[in-house]
Each structure stands twice: as C-alpha cells, then as structure tokens.
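Yeah, one chain of the complex is gone here, protein chain that is, but the others are all in their spots.
Entry: chain A
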Amino acid sequence: MKQLVLLGLVFAVIGLAPFVISSEFTLNLVIMVLYAALLGQAWNILGGYGGQFSFGHAAYFGTGAYTVAVLQVQLGINPWLGLVAGGVMAMLVAAFIGFATFRYGLRGSYFALVTLAFAEVLRILSNSVPFTGAGVGILIPLDQSAANFQFASKQGFFWVIWVMTLAAFATVWWIGKSRFGAQLMAVRDNEDAARALGVEAFKVKMGAIMLSGLFSGLAGVFYAQYFLYLDPYIAYGPAISIESLLVPIVGGLGTLFGPLLGAIGLHLISEATRELIGDLPGISLVIYGIVLVIMVLFMPRGLAGLVRRLWPKPAPAKAQATEGGHA
C-alpha cells in the first residue's frame, strides 16, 4: 500500500513537468527518461521478476513500431487504432517466442541467445520485405493533429508516454502484490521447487513474457509516432535490446522503482558525456558498457539497492533476536 502511495506521488510530481518546464529541450529529456523507464520496466517484468534474461526485446519493440507505421502508411489506418494493434502484435510475437523457448525448457544463456536470434531474424525480415520499406525504412508523413497521434507541441507526447509508463509501473506494482507475482518470483528463484508446490511454471512465464512484450510494443508505438521514421536497425537492432536490459539492471532488478532510477541515471550519464566528450559516434555505448560492468561488480542490486542501503527498512526487531536460540 505504501508503495502505491509512493508510486502515485512520483507520477504526480513527474506530471507537473509540462506545467513548470517551458524549454522544449528539457521536456524532451523528461519524455525520453519516461520512455526509457517504460522500456526498462517492460524488460523488468520478465527479467527482473521472472528471471528470464532476454537479449532480444527489440523483437517486441520493433513489432509495435512497425505495426503502427505500416498500418498507417500502407493501409491508412489511424495510429490510435495502430497503438492497440501494435500492443497486441507485440504481445503475440512475445507469446510465440515464449512458447518456442519455454515449451522446451530453455533457461539462462540459452534463452538469452534464442531471444537475440529472434530479434535478428525479424531485423533481417523487415530489411527484405517490401511493405516495411525494407532497408530504406518507413517514413510516417507529417500531419500534426491530436486525432492523428502527432502533436504540435511536446506536451501531447508527454501525456501519452506518461500514461503508458504509469500503466507499466501500476502493472508491476500489481505483480508485487498478487498470486501471479508470487508464483513468478518463485519460478525465478527456483523453478523446480516452485513446480513441486504446484506452480504452473510454463503458464506463469508465458504470462510474464506477454505482459513484457505488450509494454515493449507500446514503447515501440510511441517511438514511431514521436520520431516518424523507422528502419530495420532502429526497430529491431540490438541497441533497443541493450537499453531495455541496461535500465533495470542499473536501476535494480525485480524492484518497482528500479527502472525509473535506472532511466534517470543512464540519461544523466549520457547527457554528461555529451557535454564532456561531444557527440562522438558510439561513445554512449562504450560508456554504457563501462557502467554495466561497474554495476554488476559493485552494485548488483542497482540504484534501488543503493537507496535501500542508505535508508534501510526498519527491520522487525524480534526477527533477529530469536535466531541465536535455534543455532
């Protein structure tokens, strides 16, 4: 309950941004932080709570993005409908990949490699079929109106990403409080023990990958409408997969607020490097790599773990006192 109040407060404060920030540049930064938090939270559902490390979340992101773009450009379908279709398509792709991997009990690095492979297959496919614009990419024609999911000001986009991200965070809050979440974490921590207690590990993992795919797909839809251009490398390339997993790992795996902390931290770092080093191509990936190594070595619980260490939960006093008696 306390977490829900905190979640409400945090999003209320973030919601003040369009009222107090007048600079488009700064508002864009807030939008990109929310977008990164959405990507990260999507990955966190499967990776952080489910323990299934995917290296191919671009598969869902790209599917969401391409769905809304192709429906618009090739069939003239309204992007708000495309938003729904993009989410659903991403979820279906996730269901397919989940079925193909979990059915055969792939875990750990095998699961990671297969998801990476699926994303690459989709990248190559989208590079060769005509309706995605192949290697040239697909350009969504500029036609600014709210009915068309293209806003003249950044504020409109802000509210869309705010709602999407809030939905993802609220879902994860629910996961932390539900039977589904308890079973998902049990599968993460010990699949055999969970199954012995009657947890249907396959179903639980399918649920997690589909939720995860849904929110990644929504992030993809948002990206397509915000930047109005996609190509196979943007949509299905490894950069998105890496960002998806880096955000929650830096922020704190399997925690509600980890992805938000991670998104803020990573954006601060990338802005700082841009200031210091300039726009050297690839430099942000180098910095990300270094950050990842440092986090894994020194802060395996991420920024959320650091926050916990600085302000520890008041431990129930009787819990420790009695352990000695049984030792």
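In the analysis below, contacts are C-beta pairs under 8 Å (C-beta built on N, C-alpha and C of every residue); 3 or more make two chains touch, one makes a residue touch a chain; residues count from 1.
In the analysis below, contacts and distances are computed from a predicted model.
Entry comment: the absent subunit's protein name, as recorded by UniProt, is "ABC transporter ATP-binding protein", drawn from "Glutamate transport membrane-spanning protein", "Pirin family protein", "ABC transporter ATP-binding protein" or "Cytochrome aa3 subunit 2".
One of A:Ile31, A:Val70 or A:Ala201 touches the chain omitted from the figure, and that residue is A:Ala201. Within the entire complex, the positions of chain A that touch the omitted partner chain are 177-179, 182-183, 185-186, 189-190, 192-201, 315-316, 318-320, 322-323, 326-327.
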